[in-house]
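Before any comments, here is the structure.
Here the complex is missing one protein chain, while the rest keep their positions.
Labels run A, B and C following the written order; every chain starts at residue 1.
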Amino acid sequence: DQPLLWICGPCVIESRDHVLMVAERLRRLADELGLPLVFKASFDKANRSSGRSFRGVGLEAGLAALAAVRAATGLPVTTDVHEPYQAAAAAEVCDVLQVPAFLARQTDLLEACGRTGRVVNVKKGQFMAPWEMRQVIAKLADVGNERVLLTERGTTFGYGWLVNDMRGIAWMQQCGAPVIFDATHSVQKPGALGDRSGGDRSMVPLLARAAVAAGCDGLFLETHPDPDQAPSDGPNMLPLDQLPEVIRVCLRLRQVVLESSLQDRNRE
Amino acid sequence: DQPLLWICGPCVIESRDHVLMVAERLRRLADELGLPLVFKASFDKANRSSGRSFRGVGLEAGLAALAAVRAATGLPVTTDVHEPYQAAAAAEVCDVLQVPAFLARQTDLLEACGRTGRVVNVKKGQFMAPWEMRQVIAKLADVGNERVLLTERGTTFGYGWLVNDMRGIAWMQQCGAPVIFDATHSVQKPGALGDRSGGDRSMVPLLARAAVAAGCDGLFLETHPDPDQAPSDGPNMLPLDQLPEVIRVCLRLRQVVLESSLQDRNRE
Amino acid sequence: DQPLLWICGPCVIESRDHVLMVAERLRRLADELGLPLVFKASFDKANRSSGRSFRGVGLEAGLAALAAVRAATGLPVTTDVHEPYQAAAAAEVCDVLQVPAFLARQTDLLEACGRTGRVVNVKKGQFMAPWEMRQVIAKLADVGNERVLLTERGTTFGYGWLVNDMRGIAWMQQCGAPVIFDATHSVQKPGALGDRSGGDRSMVPLLARAAVAAGCDGLFLETHPDPDQAPSDGPNMLPLDQLPEVIRVCLRLRQVVLESSLQDRNRE
Partner (left out) sequence: DQPLLWICGPCVIESRDHVLMVAERLRRLADELGLPLVFKASFDKANRSSGRSFRGVGLEAGLAALAAVRAATGLPVTTDVHEPYQAAAAAEVCDVLQVPAFLARQTDLLEACGRTGRVVNVKKGQFMAPWEMRQVIAKLADVGNERVLLTERGTTFGYGWLVNDMRGIAWMQQCGAPVIFDATHSVQKPGALGDRSGGDRSMVPLLARAAVAAGCDGLFLETHPDPDQAPSDGPNMLPLDQLPEVIRVCLRLRQVVLESSLQDRNRE
């Protein structure tokens, strides 16, 4: 059996208490459904549309909060890093380091993450074809790291839209790494709200289902108890209380996919 | 229960005997799996990349071949029409009239098809957003036809590529019609072979699975006993002997989708 | 010297008197500036977004109006045809037959136009790469017509947008035909107004200038005395009184391009 990997959490660390509360609910869900689940939250939103938007609590406080989550819940944790110097510090706390999509081609950042020995999850740049991620894997292999995840989060599609090519899941798997599908950032509408991105969270379940049926290896879902009040990515996050239903249908779809011999062909 | 509708057959009518042979195999498969299946083949490929490619047997011989399929197998049949004058003749034989994607905005053709009273299946133009199909439905309603199917077959994505936005399935359902997913034309690579389109049939099962999980109402799959020898659309047709496996996994995925309350939300 | 060809007129024939009035103004402008100018207007808008929008006066009345324009002004005239049967009738009146972009791949329509012996101006489909127009030229050559113009009017770019790739001018010239740049349809925003297309006419002069500098062989500009009151394509038509200024700057840019040896390289 190859269970789906789940990477879930709020977009940004709002406070230590807030992430602990969300993480505790996710841990109970993971226990109940038997999910391998990694808790994700960002210490810094380094590429907000506007310089005046909330950025987060910063590296030190953020990593401390993630360490607290790890200690309190036993969940592995991940966060995104934006500059090479952050990689080592983040690796002390995190089981997985995430490289943001805009930075997927920054060699120094990839190498710094790779050198920590942690799993590195690289989001495909919105400006990249899926097969270009082969070079990303090669850059990580060059520093001795072969524990790579690739994440699909949409490709630029004219102005103000992203589109998910579900074939990209197979094309990235053929590059030699498991592929996670980010169902919440995929529904972003870049720049749609003037000084920030819009989104349409009603499409998250549909895209998650489609990606699982296409054969992805895991799901990335940002979730929040009250997305409309969230300081970042509210329009595309999934309300926490809608998460179980989405996960359940995905698990059933996964079972069908695993039972079919067709699924193996993604990697040919 | 809302079973998936299947529209299957070879791209073009090569001969009366050939379509009868393929249709007989499809009928047995439909019987075996309990599928509502419509046999599809074209009497004319009116928009080939090159004017020198095989176009088909023509309107009269083509409709005669489809009538023979209908009589011999009991399967409902469909074909695509390209000019208004063809609609009435095609409607005498066909249960469903198909409007090609390039022609999805041609008002006279839509109206001529609509006036026959037959089900009209309009493929979304590669140049259209899913929600623009609302106007297509309105044009058909204006001539009294509300028996409409919409088909997703990809959207222009730079040069030489199509992409399927799986959200388009829901957006078109919200226009008020069932949505068919055309998994074989979706893998076309327009112009990729110089004077004809290329394609990558290895991606057909993946896209079909994803579309069913996204909640589509039916599948359109062009199939051929020997696609590499087919006179049209060979690179993207599915070999007939691979069809049962694809259908089986789709049926199981459909079952999961129907059992989940999430599926209903596509139409909200 | 290779003067720019100008194809100008209102989008649709509103009435015989209306086109005569507009054509007379265009004739005076052509005389004043020494322009080879073809008068364009449509007898039928066969692919309106909505079936309830104004379509035009029809084939017979439309061709009569164009014949009147030709007689009264001496200007050559052109119109777009949508079905093969219209080609011969249109060719009796028109010097140039235009094939709409959505129909650029319809073999029968191209051949019917080609067989008239008139110049055929084919707009590149929004779903086509520029080099795919080579097959269009071949289809026309197969019926003995080598008097072909190709027109750039934008390529699908995500949802609701068209984009002009100025390199397409050279790529289409390399297919072996002069290339006209349609500066008014290029600023359309498909579906932007719900049941009709939007547009941004403020960008028409910029795109026209860029295309001339890129080396196009002519300009297509829809123009109207009062675009905001026009029954079709108002948002993207150029007010008639702004036309002279746009033409004048284009003529000066053309002169610079012709004086530079770089211009010849477009066709290499």
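Brief remarks follow.
Criterion: contacts are C-beta pairs under 8 Å (C-beta built on N, C-alpha and C of every residue); 3 or more make two chains touch, one makes a residue touch a chain.
Just so we're clear, the structure is a prediction, and the values are computed from it rather than from any experiment.
One chain is not displayed; in the complete assembly it touches the shown chains A, B, C. The missing chain, though absent from the display, is touched by one residue of C:64, C:88 or C:210; that residue is C:210.
Among C:17, C:60, C:146 or C:245, only C:245 touches the chain left out of the display. Listed for subunit B, the residues touching the missing chain in the whole complex are 157-161, 163. One chain is missing from the display, and on subunit C it is touched by residues 155, 157, 163-167, 169-170, 187, 202-203, 205-207, 209-215, 245-246, 248-249, 252-253, 256-257, 259-262, 265-266, 268.
Subunit A meets the missing chain through residues 46-52, 55, 82-84, 102-103, 105-108, 110-111, 125-129, 131-132, 135, 138-139, 142, 155-156, 159-160, 190-191, 195.
The definition used in the following text is that only the chains that are shown with their structure count from here on.
Chain contacts here are complete: no pair of chains fails to touch.
Each of the following residues of subunit A touches two or more other chains: 157, 163.
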